[in-house]
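Pasting a structure here, questions to come.
A protein chain is absent from this complex, but the other protein chains hold their places.
In order of appearance the chains are A and B, and numbering begins at 1 in each one.
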Amino acid sequence: MSETDNFNITETYLKFLEEDSEMTMPIAAIEALVTLVRVKNPTTAAEVINLIKSAAQDLVQSIPNSVSLRAGCDIFMRFVLRNLHLYGDWESTKQHLIENGQLFVSRAKMSREKIAEIGIDFISDDDIILVHGFSRAVASLLAHAANNFIRFRCIVTEARPTSQGKQLYEFLQEKGIPVTLIVDSAVGLIIDKVNKVFVGAEGVAESGGVINRVGTYSVSVLAHNAKKPFYVVTESHKFVRMFPLAADDLPMDRKILDFSKIDSEASLLSGPTIDYTAQEYITALITDLGVLTPSAVSEELIKMWYD
Amino acid sequence: MSTQNIPALLHNNSNAVTEIEISIDAFIAKLKRKQISGSYVIALETLQLLKRFLSAARWNHVNELIAQIRELGNRLEKANPTAFSCGNVIRRILAVLRDEIEEDMRESSAAQGSSAGVGGSTVANTAAEPLISSMFNLLQMPGQSTQEFYEPKAKTKTDFRQVVIQGIKDLIDEIKNIDDGIQQIAIDLIHDHEILLTPTPESKTVLKFLIRARERANRTFTVLVTEGFPNNTENAHEFAKKLAEHDIETIIIPDSAVFALMSRVGKVIIGTKTVFINGGSIVSSAGVSSVCECAREFKTPVFAVAGLYKLSPLYPFNVDKFVEFGGSQHILPRMDPRNRLDTINKITDYVPPENIDIYITNIGGFAPSFIYRIAWDNYKQTDVHLDEKKM
């Protein structure tokens, strides 16, 4: 079986992401792992565990921004372990996993709809909403609110260095939402005019803090200082078992500070793409599980791991 | 209101049903006119009404019963959206009922040897789409949503009427004995010669707790009472008088003096009307939010006492919807009609969770950030919005 030998978890993962623009990293990771299970077809419990463990490790190491895919691997791992434990019935579990690969994707999308449903109450007429970075959950929430005839305006940050803000800006314009694009450094200037701040998340840490596009931390501190509510809109499968205290604890693809090389303007401006926002700056997390306080995140994680 | 028939009426025209309709209407009228006040009284009356409603209700399948109770709850909530305890107790009873149904289901499915339980989930899935209540649901088995539940099965073994009525009785007992539970915990939170401040003099729970702390625990302490002018001043004075009669050093202060004295206050105690799922709460005295803000500024701990029945599974998205305002005559009784002044007369107040340090309930003390958990222990997510038609 050539497929078995040639299987590369990273490539599979990337392929999934590429094929479906709606797919998020944790789901792609789960899909990749499901594919792995299907291809390798392990038979014993130990084999299964080892296989998934090593694949997850490979995946995390080979992908530069691994936080949210780690969440996906975690869930999958936990799910497999638990079913093995509880029922010792690997076959049916495997069957279920393989058969329902697509189901996970659709459920993930559904959870975004659910978030939009729950989060719509947070948007009211005449609001000015600041959004930092591009997040599918935030975008779908805003679109949903606009579809429900809530009249609000958006300010979108550019979100350097990835400049995803532009993407969101275009999306919102398309949806007919009044929107303006600002540079990241202008947040302090406009924060007083803003009613609330929405951001997405790459991962939600156990403390309830979030790991997200770089700049989120600065925005959250400004919002906190200006007493503006700061909401994180995210799917619950992005909850990840990490407890960073500061940005140093995050898995970074490059050093946070690099004094050594200055060869080009591009490398000068490209730093790490994620940062960590501690829970005290977060008003609430709008998730598919409902509106959670940051402390509820750790409960969800505890429930998952210690049940 | 009477034109809006509950489904049961279509099937049954017995006298009992019309009779209960009359008492429901009477209760709704009372709620609307705010002739009944105080969450304690409202909760108990609602439960009594529910009890009678149940004895009169007829249903073929337990889902119909749920629908009927929801309908009733919805009507009561509509009548006075700020009488939260009404909806709270009904949701509690619904949760009891749903738990029982689930229990019953599991038994019967076990008996039938169904393979439905593979996922090991204990969530009562009554909605058409699986209710995601854990991040784990992403990977759950399909087909676990319990379709067979909707099949009008033959009569189940459990007598749901009995279950619900027992549930109501238990809840009434719980509500009546709430003070004991609260006092046990709360007394340990104050020390001798402490200066306490309470901006909610209308709270019976606070009053009883303070008196008990004085008499049984024999603590000596000073209580500052704010006046809550204009709507609560009389309560405040009576409250202060009662405390003083029980030999508690009591000082009445005008609302404006709170900041001046906050530096001397050891703890702020507030009674609540409703506690929302985010840990914020509505209190039935204006000015409390400012007092709590002051306390936060001085890092003075604020503790709120609340019976479990005051927990509401609602989220205060729009605080203005929940806060009550009164007429201007309470602020400017003699106004020159030509130069009319606009006034604001707040009756209740919303305290955000960040300004409360701890909630003392009859089942223990909880941080505001944990209130959501306690709420989900007692309510079902499906019942949050009683006005939704879907079950």
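Everything that follows uses one rule, which is that contacts are C-beta pairs under 8 Å (C-beta built on N, C-alpha and C of every residue); 3 or more make two chains touch, one makes a residue touch a chain.
Keep this in mind: contacts and distances are computed from a predicted model.
Taken from the listed names "Mannose-1-phosphate guanyltransferase", "Ubiquitin-conjugating enzyme E2 2", "Signal peptidase complex subunit 3" or "Translation initiation factor eIF2B subunit delta", the protein name that UniProt assigns to the chain not shown is "Translation initiation factor eIF2B subunit delta".
The chain we do not see here touches A, B in the full complex. Check B:Glu100, B:Asp349 or B:Asp383 against the missing chain and you find that the one touching it is B:Asp349. From the options B:Glu19, B:Glu107, B:Asp180 or B:Glu297, the residue with contact to the unseen chain in the full assembly is B:Glu297.
Contact with the chain not shown here comes from a single listed residue; of B:Ser108, B:Gln184, B:Thr222 or B:Asn378, that residue is B:Thr222.
Only one of B:Ala240, B:Ile269 or B:Ile371 touches the chain withheld from this view, namely B:Ala240. Of the residues in chain B, those that touch the hidden partner chain are 195, 220, 222, 227-230, 233-234, 237-238, 240-241, 243-261, 263-264, 285-287, 289-290, 293-294, 297, 320, 323, 331-334, 336, 339-346, 349-350. Interface residues of chain A with the unshown chain, by the touch rule above, are 192, 226-227.
In this text, only the chains that are shown with their structure count from here on.
The part of chain B that touches chain A in the complex is made up of residues 118, 120, 129, 132-139, 141-142, 277-279, 315, 317-318, 353, 367, 369-370, 372-373, 381. By the touch criterion stated above, chain A contacts chain B in their complex at residues 30, 75-76, 78-79, 82, 86-87, 92, 96-97, 100, 103-104, 107-108, 110-111, 114, 121-122, 124, 236-237, 239, 284, 288-296, 299-300, 303-304.
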